[in-house]
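Showing chain A:
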Amino acid sequence: MKYVIIGNSAAAVGAVEAIRKNDREGRIVIISNESYHTYSRPLISYLLLGKTDENKMKYRSDSFYSENGCELMLNKTAVRIDPDKKTVLLDDGQNVSYDRLLIATGSSPFVPPVKGLEKVKNKFTFTTLDDAKRLESVLEENTKVLIVGAGLIGLKCAEGISRKKVETVCIDLSTRVLSSILDEEGSEIIKRHLENNNISFFLNHQIIELSENTAILDDNTEIPFDVLVMAVGVRPNISLLKDIGGKTNRGIVIDERCRTSIPDIYAAGDCCECIDVSSGEMRVMALLPNAYMQGECAGMNMSGADYVFDKAIPMNAIGLFGKHIITAGTYAGDVYYEADQENYKKLFYSNNKLNGYILIGNIEKAGIYTSLIRERTPLDTLDFDLICKVPGLMAFSKEERACKLGGIA
Partner candidate 1 sequence: MAVEYIYPDYEIVRDYDRCIVCRVCERQCANEAHEYLSDKNKMVADNAKCVNCHRCVSLCPTRALKIVKSDHTFKENANWTGKSIKEIYKQAGSGGVLLSSMGNPENYPVYFDKILLNASQVTNPSIDPLREPMETRVYLGAKPERIERDEKGRLINNLKPQLKLSMPVMFSAMSYGSISYNAHESLARAATELGILYNTGEGGLHEDFYKYGKNTIVQVASGRFGVHKKYLESSAAIEIKMGQGAKPGIGGHLPGTKVGEDISKTRMIPVGTDAISPAPHHDIYSIEDLRQLVYSLKEATGYTKPVIVKIAAVHNVALIASGIARSGADIIAIDGFRGGTGAAPTRIRDHVGIPIELALASVDQRLRDEGIRNNVSIVVAGSIRSSADVVKAVALGADAVYIGTAALIALGCHLCRSCHTGKCNWGIATQREDLVKRLNPNLGYKRLVNLMNAWKHEIKEMMGGMGINSIESLKGNRLMLRGVGLNEKELQILGIKHAGE
Partner candidate 2 sequence: MREGMFRNISGCAISGIFSKSGKRFSGKSIIDSIAVMHERSNGLGGGFAAYGIYPEYKDYYAFHIFYESKSAKKECEEFIEEHFDIINLSKIPTRKVPAIKDEPLIWRYFVTPLPTKLADSQLDDKEFVVKCVFRINTRIDGAYVFSSGKNMGVFKAVGFPEDVGRFYRLEEYEGYCFTAHGRYPTNTPGWWGGAHPFSLLDYTVVHNGEISSYDANRRTIEMYGYKCTLKTDTEVIAYIFDYLHRKIGLTLKEICSVIAAPFWSTIESKPQKEREELEYLRNAFASLLITGPFSIIVGFEGGMMALNDRLKLRSMVCGEKDDMFYAASEEAAIRVIQNDLDRIWSPRGGEGVIVTLEGGKA
Partner candidate 3 sequence: MKRVYVNEKWCLGCHLCEYYCAFASTNEKDMARALKDIRIHPRIRIEEKDGISFAVSCRHCDEPLCVKGCITGALTRKDGIITIDRNRCIGCYTCILSCPFGAVSPSEDGAIQKCELCIKTAGGTPKCVEGCPNGAIVFEERGE
């Protein structure tokens, strides 16, 4: 059996580890368009922050490929798949044959067309190690950085570069920061916190024109900058499958076994979309944990097991200047709310199920809420009043606890 994996990040690693549980012999070929040992993309902001280094960023140990018998093809880009011949054409012209193929191509930063963008010399996106290295190389004390996008990428970037004592301004079309994962009140808390850490915001604005060192907003405000970071969002890399007629939406459509619509081609990670069990809708959930688990699921099925991953939900754990945010699921339904100076908690529930939550500050035992969402636990089987206040196993039934803690099935 020959496994070919396009991509070299979490989904790929998940697939490799899963394949090797079932098949110690088959060939595994990994095609990566980067030049690095597998590394953790979310760590690039921590690299700038100095909390990690290039070595520690490695997602798996140096011996990972050799231990798992992987043939690694770096700096190669897959150009086209021939599903009939079962080959992958690379940018250097060679064809790589496969028995099972995994597309784990991830996503690419979306850069919106802005008038005058081409005039900006120091412009960056912020998703890869190379992005981070390039950005870092131009930063100096008091460098004016303009970050377009107040989402996860933009704000983590803001935090990362803060070590360089730069002046950071963040602009977003949305009225709020982290609008994709927070509600209004939560956004406000974080915005204030970031402002206290010297990040300035221009929310509910967009750039209408750029020059080399100035951005002109829709209200004609002129913002000078030395460096521009485009962090508006990412788009799944779906073209390889789309080009050959595979089913795609925003992302590559996969089922609960991570199969695409084309036989022997699997997909996993940020390039995919699948069912979000918290809402029941198909979504792209570009998150490392999901990527790994989808990769693992794909790997298991590619190597002969029957394995289902049907518990994907959106979820995020993020820290910004010492403030921790954990969120998961969908923010719909009735709300349990609790807040004080430091902490903020909102739980969203309906139809006897927990749909989602937002925790800011005190994030302890958040996983218990996550599991209620993932497992679609009927809330009437536990002490919901208690668990709202205090996440813990106490809220579960005695029998359930005996099962969880006593190993009693």
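The set was built so that all candidates are chains of the complex that A comes from, given by their letters.
Note that in this section contacts are C-beta pairs under 8 Å (C-beta built on N, C-alpha and C of every residue); 3 or more make two chains touch, one makes a residue touch a chain; residues count from 1.
Predicted model, so just to flag it, every value in this text is computed and none were measured.
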Candidate number, among 1, 2 or 3, whose chain touches chain A in this complex
3
What residues of chain A sit close enough to touch candidate 3 in their complex?
10, 14, 40, 42-43, 46, 51-52, 56-61, 288-289, 292-293, 296, 315-319, 324, 326, 328, 363-368, 370-371, 374-375, 386, 391-394, 398, 401-402, 404-407, 409
